[in-house]
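Have a look at this one.
Of the protein chains in this complex, all but one are displayed in their positions.
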Amino acid sequence: MIAESKKTPAARYGMSIDVDRCNGCGSCMVACAVENNIPPATAGATDRTGLTWIRVFRIDNGAEGAERRSAFVPVLCQHCGKDAPCVSVCPQQAVDVDPATGIVGQMPERCLGCRYCMAACPYHARYFNWWDPAWPAGMEKTLNPDVSPRMRGVVEKCNFCHGRWHAAKTKAVANGKTEIDPADYIPACVEACPSGAIHFGNLNDAATETAQGARLPNSFRMLESLGTDPKIYYQSKKNWVREISSAPRPAVGKEKARG
Amino acid sequence: MVKEMDKEFITRGVRRCSTPRFLLWLAPWVGLLLFGAYSAGLCLVKGLNQTNMDNRYAFGLWIFVDLTIIALGAGAFFTGFLLYILKFKELKAVINSAVVIGVVCYSGAMAALMVDVGQPLRAWFTFWYPNVHSMLTEVTFCISCYLVVLLIEYLPIVLKNRKLREIPAFLVFEFELHKLIYVLAGVGTFLSFFHQGSLGGLYGVLRGRPFAFREGIFVWPSTFFLFILSAAAVGPSFLILTTWLVEKITGKRLAKDRVFQMLARISGILLSVYVLAKTVDTLIWINRTSPSLGFTASQYYDWKPFGTWILFAEIVLCGLVPALILLTPRLRARRAWLIPAAALACCGVALNRYVQTVQTLALPTLSFDKFLSYTPSWQETGTVLGVVAYGVVVYSFSFRYFQIFPEERELKIEVRPQAEEEPALAGRF
Amino acid sequence: MKNSRRDIFKFAGGAVAGALFTPAPWRLITDAALWSENWPGIPRPARGEIRARFTNCALCPAGCAVRARCVGEQPVSLAGVRGGLCPFGLTAHHLPYHPARLKQGPIEEASAAVAKRAADGIAVLDLNPGRTVSWTYRRAMALLKGRYLAPESQAVAYDLSAAKTVLSIGAPLLDGWGTPANVIAARRNFRLIQAEAVESRTAVLADEWIPLAPGTERAFAQQILGALQGGRPSVLASELAGNGPSLVIGDAPEIPEINRLLGAWGKIVVAPQEAPVPDSWTRSAAAITLLADVPDHSIHVLLIDESAAASYIPWHRIQPKLANENPLVVTFAATRGGYARHAKYALPIAVYPELTDDIAPAVDSIHPTFRISVPLVTPPAGLANPAEFVGALAGATASNALRERADEIHKAGLGTVLTYADAKETPVKELTPDAFWKALTEGGEWTQKGARRILSQAPGKSIDPAVRPETAIDLPLIAIREPGNPALVSPLMTKLYQESNLRLAPNRVALHPDDARAANLTNGARAILQTRAGKCSVEVTVDPAVPPGAVLVGSSPGIQDVCAPGVRAKVVSA
Amino acid sequence: MFPWNYGFHFGAASVIFLGAFYTVLVVVATTILNALWRAHRDLSKGKVEDIRWHSDFHDLSAADRTCRHVLTGEIKSRECPHAFDCRECETHAKRIALHPPVRAAEAEAEIFGMSFPLDRMYHRGHTWARPEADGTVTVGLDDLGSRLLGTPDAVELPEPGSRVQVNGTAFRIHKREADVRVLSPVDGEVVETGSVDRGFFLRVKPFADPMDMRHLLRDAEVKPWMMRELERLQLALTMEGASLPSLADGGVPVADIASAYPKTDWDAVCGEMFLEP
Partner (left out) sequence: MKHRGTIVFAAGVLTALGAGWAGFPRVIYQTHQQPVDFSHQIHADKAGSKCDDCHAFRADGTFAGVPSLDKCSGCHAAAMGSTVAEKNFIDRYVTPQREPAWLVYARQPENVYFSHITHVKRGNLKCEKCHGNQGTSNTLPPFQQDRISGYSRDIWGHAGRPAMTMDACVACHRQSHLEHSCLDCHK
């Protein structure tokens, strides 16, 4: 909620995710957890109380038997560009949009854990720390110093690996540059993806692969009808996959699995 | 003498049961209260993993109960508004009861909210760094302020206690405060109008939840106004219900029938206005709001057991039907109609709050997501039961030691002839 | 009395009013909030200089090049040098701190016990053959007149980049089959047809998925072979023949013959090549014996090296080979979960990335390579070193084997070394032996590209044509294997196993809803997995993606002991 | 919350929202402080007894607040607007001017068997005031009051030298469970206290000379008032669960009514009769 004041040459960081290249290995999820000091689950955690800033869903075309086909869709904070539902609802400004980067940030230290933002987010991309963070003895040595571990009772979510943004910024200053080198700022999930399905970059820079991916004809965004202008673009050549972007449950896929 | 230990605290001329009997009545409630405190303590010490809430059901039983009891506690502000601002003098007979119910409901809801947030130690951040655009900020500010106002309104009731009033300072303070109470009633009305509304707005503004999202009127979604209306409508009904319940439990007559009738009429009128507004709102939502966000309204009701019957139950069964009963003088004159109608109205508002909170979260938004249900854990349930027990205990104390129903002494004689057939519970409190 | 009580109230009131004008209440409120940000239980990450260090991942033969981001000496995150890593490799820096990790064992006692009985008949089972340490074992076994056992002969390597069409019959081609970077690079150039009962992660990304009935992989391979041999023509066979060069991969014994008929043999399927080995080693090494070829009850002392086990042999296949009387089994293991359950002595070993070891070439590696997994973390004291342990039995020292081998490679003077830090490829000839060694130990890879491609031996004709599916009415399901995991995985893997449903956890089995209903099982229920080989306690996942009549099994050693792919199984409520 | 807090922005929403919040806080705080200040003023001005009476009077049932002129039948129906302080009442002044109370016959000094001497004036809280030759006024409990309390268990009399005021507490009497404040009929300084027979009395030196006694009942007013009081007593006894023969038709109240109704809530009956809700 801060600073409409300053007009910086705005970057609009976003992602383009090629669904047809994702094989659901889960590297992005664990890389994210490593990068952002997300603790392993306690014994009682389930997929409903889990903590993972990016979550790969296995979706299917709804058909039964031989016609049934699946795809993997990584869902993370969509960094809504307009009327982000989570920002305006936070009672104490723990959520903000950085006008310089377009990143929707969540401040766990400011958060009181009311979870209103979670109710507001249509993408279920916000996660709550139901447990105290706990790492097996010794493993806390492997924590990333660029990200502070969160305490129990607060909400957290993807911030495009903001620790890396800090590091890239510092490096740019050290090198006497004003802008960060795009090669220095790549979120952990993008870096980790073995099949190169995720691209990250400045959507305002038409030359980036991300911006190009966003403009592809088979590109879509999740729940665009809500008008939140998400900055995560997905691509798929399969019609039934593209249908998941709209709200109603897709009709049973008629598309042939071949191709 | 143990039996009448607290005699000097009891209002002159009213009949209250013996001290041991009162303690006996309190014992189970205090037990429940302790259980609630233990449950809440577990949630505070060990964290919200003690609940069955999850990332999808980020809000659960507690928020539903909070919304419901605050709606039911609306009798406090609305009766105050009618009595002190609109000068409905008859309501003096129930204003104290309304204030006690208000205190109980609001403080109970606040307590539950403190357990509900993940980091209660930081709750003051909302005041210190408020995001004035958030409905929850409005709710927090208004509820806290209104709770303070209610406690101040409750103060004269306490100070008017027979024993406390012998202290000159209390006596004059009560007297002077009571003379200014209309100011507080006015402030309370303003605050509670807003927070009832902002509680409605809480879900109505959620663009990401098309089931709850509503079109805006000025800066507020329509649910803002619907919540005010529905709370104002059921507040009197809940007062009828509690007064009747206390009458049944104590075997006394506490308020004149005239008061019941007036409350019923007010409730009936407002309820019918509410039902009308709710119907219009629902139609706009089905035909405009929801489709514009890419959702067809029918799909919300495709999931068992959340069918369209809920909509019917909310608007017709628990809205229109009690409204008609409460508006018909012949029907509402009879307890057999009046009480069920009041109860239905209260159920209706509870159902509305349930739909707004729980059903909203149960419905998937992403097309590949599932419809999820949720069962509260015993810790959650225990906390809620603790809040209920707290309410009963506070109300029992207030009823025993303070003058909650000023007409009670006058009405004492009317109930006398039935003394022989007093119900088994008679004489409690 | 009354007065003094009133005074106390007044005093207290004054104190409260006064306190509001001191910092105390405000400090306490603020401190309580600050305390909630760093209360006990929230660990503090270490601070320090951040540097990059390089190594090769030793979790599987893919041996991915890894860049570790370290704070001081401690790696805090891993990343691939050439593309991404699999989730197991990405989190391997957690493995040294795994709660299930074995850290102590009776090394000296085991050594004495083995030495005492070595003469009776000793064998080393190397589950990850092709490493330098494998040569140490072979040399030691030669001296001790023991056997060197490998799970199966790995006779071929695949050159995926030469293929235009690939038919995978149940092989996890895109899911840990070869080197991810190679497979994904090659993937753009070939059409992938996946024939598999379940829509696996490979099937999802395949150009075409042919859903097979569970347990019919062998029959499917036979059909194709038949078509190619001139039997009934089939669309798929003609596509393979017409859109060549084509390759078929999978477990069925018919596949080598199919590949021969398709012309892949020698072109795509070649013989694996090894980095140069000192002559002294080759001269004095025991032969490689396949476990299946060992006579029953002939092994009195069995040493099992589980480090980075690339495959798992069910215990019921190993046990018959052990002597009837008092066999001595010693395992070198990172956890108690695997063979350690059956061993007299379970000796703790270093795990990647504490480990110093070279990595056996991957199945899709057609060039000779030499890569060392250099330790990023100092291993704790009290671990066993399998090479030294076995070497010491034979009276030889093995601690310098890697360096000896590197010197041998350097002596041959062929190939280049790629250093990850600067992505520079340097011919070996231009380096001194020390510089070469330094390059290898600071994160580098030696390859000899363009080495003469050696044709693999053509397959024999003796394929047993009979398909003998198990028939057992009381075991209604057919097992399908979820692609295997390393024996030790990071605790963070809960993200995939527990906090999401992305992967089947090793201790789980997945059933089609109909089968689950028939067995009266619900999601998350505890159950017993039964096969002819035995029983195992599992948890159930109900998943409509599993075909009816099949059970997708996880890869815990317990499950693998009783259940191989294709066997009939049953899941009953526990 | 304040402009210097992090994240604060001057915008319409902030100004309106926080403006409303601060307004509410100020209004609530002002109200409380105002009440406290007024309470403090009342305390220091010694208005406690006055307020207690006004507060009690407010809580009396409407029937108990009837104007004395209604009792005598001069006015159909009227609720006393001055808390039984007829000294301020213009209506009373007019009424008295029109129809000064008639001196009743000597026999009237006995009403329903109770003695109501004509040398004194009566307060509606069942006390009387008798001006003495030395300028003091004797205050005592009237016959019905005495009979209601019988032989008291304890009496708390004010210290000589303390002040009493009209409708304020004259003395306290405990009888069984009853604990009654008996209201004073006059303003003045207590000069002597003591008991004579069953009546307790104070001797009070009034502040004003001549003493204004317009607010007290006298002469012919006493009888209709007593009739009304006996009705009220009957009602009170009925309400408190006593079954009794009608008093109105000529029975004589016994000397110690309390002993006659051992099971009745005597506190409630006395509260009703001594105008203390």
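Just so it is clear, A, B, C and D label the chains in written order, and each chain counts residues from 1 on its own.
Criterion: a residue touches a chain if its C-beta (ideal position, glycine included) is under 8 Å from a C-beta of that chain, and two chains touch if they have at least 3 such contacts.
Since this is a predicted model, take the numbers as computed values, not measurements.
Student: Among the chains present in the display, which ones are touched by the chain that isn't there?
Tutor: Counting the whole assembly, the omitted chain is in touch with A, C, D.
Student: Which candidate, A:24, A:74 or A:149, sits in contact with the chain we can't see?
Tutor: A:149
Student: What residues on subunit D make contact with the chain left out of this view?
Tutor: 4, 6
Student: Provide the residue numbers of subunit C that touch the chain removed from this figure.
Tutor: 6-7, 10-19, 21-25, 27-28, 30-32, 34-35, 37-38, 42, 44-45, 49-50
Student: Which positions on subunit A touch the chain that was left off?
Tutor: Output for subunit A: 2-3, 5-6, 8, 93-94, 96-100, 103, 105, 107-110, 146-149, 159, 162-163, 165-167, 169-171, 173-176.
Note that only the chains that are shown with their structure count from here on.
Student: When the centre of a chain is set as the mean of its C-alpha atoms, what distance in Å lies between subunit B and subunit C?
Tutor: Computed from C-alpha means, the inter-chain centre distance equals 60 Å.
Student: When you check subunit C against every other chain, which residues touch at least two of them?
Tutor: In subunit C, residues 36 touch at least two other chains, as defined above.
Student: Out of subunit B, which residues touch more than one other chain, so two or more?
Tutor: Touching at least two other chains: 119, 122, 125, 128-131, 133, 137.
Student: Within their complex, state which residues of subunit A touch subunit C.
Tutor: 20-27, 29-31, 33-35, 37-38, 40-41, 45-47, 49-52, 55-56, 58, 60, 64, 66, 68-72, 109, 132-145, 147-151, 153, 188, 191-196, 257-259
Student: Considering only the defined contacts, which subunit B positions touch subunit A in the complex?
Tutor: 47-49, 54-59, 116-120, 122-123, 125-126, 128-131, 133-137, 140, 202-203, 205-210, 292-296, 299, 360-361, 365-369, 372
Student: In the complex, go through subunit B and note every residue touching subunit D.
Tutor: Answer in residue numbers: 4, 7-8, 12-13, 15, 127-133, 137-138, 141, 145, 148-149, 152, 165, 168-169, 171-177, 179-180, 183-184, 187, 190-191, 406, 409-410, 412-413, 416.
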